[in-house]
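Complex shown without one protein chain; remaining protein chains in place.
Here is chain A:
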């Protein structure tokens, strides 16, 4: 079986571990970390560095009753929050974003579909469904764009992206990802494009792309 070959860059993992990545990107990173041993190890290394910073933090005196209160709560029964587990091709973090339900696809034309997971003025994240031979919809983005393959594969000018692979693009990358033959390509895509229904438009391909 092929290994994951396109990983999350270290600065993005560091930003995720320190909590400075906004929610749309954080969802893509958390999903890749649910699929990739290598990035999981790198992410946990950042946690260890965070722990070292915590160890060296200056202490603040606690209110007298804080510890007593916490100790008294140890035996309080709690209803554990149900963790969303992996379902089919969708890892736990995606299932959590879907609130445990299957995606509700909306057609964008040419067989391309999307399901918006979350979005605000800072960015958005969605599932995209691209039939073989179709291009991943075009949209404006000014900063980081993170795309993670969950099913099928796509190719663009920079390489081939299979299940688990993440493509990181910034505004300098002009690329046209096209779904390969096989099952439809389903990916998770986060951008800083504001959430608009028509933010993604399918693009018509030049006939150079053959299935």
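Here is the rule we go by: contacts are C-beta pairs under 8 Å (C-beta built on N, C-alpha and C of every residue); 3 or more make two chains touch, one makes a residue touch a chain; residues count from 1.
The working rule: contacts and distances are computed from a predicted model.
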Worksheet item: Looking at UniProt, which of "4-cresol dehydrogenase (Hydroxylating)", "RNA polymerase sigma-70 factor, ECF subfamily", "ABC transporter nucleotide bindingATPase protein" or "Electron transfer flavoprotein subunit alpha" names the chain we cannot see?
Response: "RNA polymerase sigma-70 factor, ECF subfamily"
Item to complete: Write down which of A:33, A:130, A:166 or A:185 is the residue touching the left-out chain.
Response: A:33
Worksheet item: Which listed residue (A:12, A:108, A:130 or A:178) would be found touching the missing chain in the intact complex?
Response: A:12
Worksheet entry | Where the missing chain touches chain A, by residue | 1-4, 10-12, 14-15, 17-21, 23, 25-27, 29-31, 33-38, 40-63, 66-67, 69-71, 73-74, 78, 80, 83, 85-86, 89, 91-93, 96-97, 144, 151, 162-164
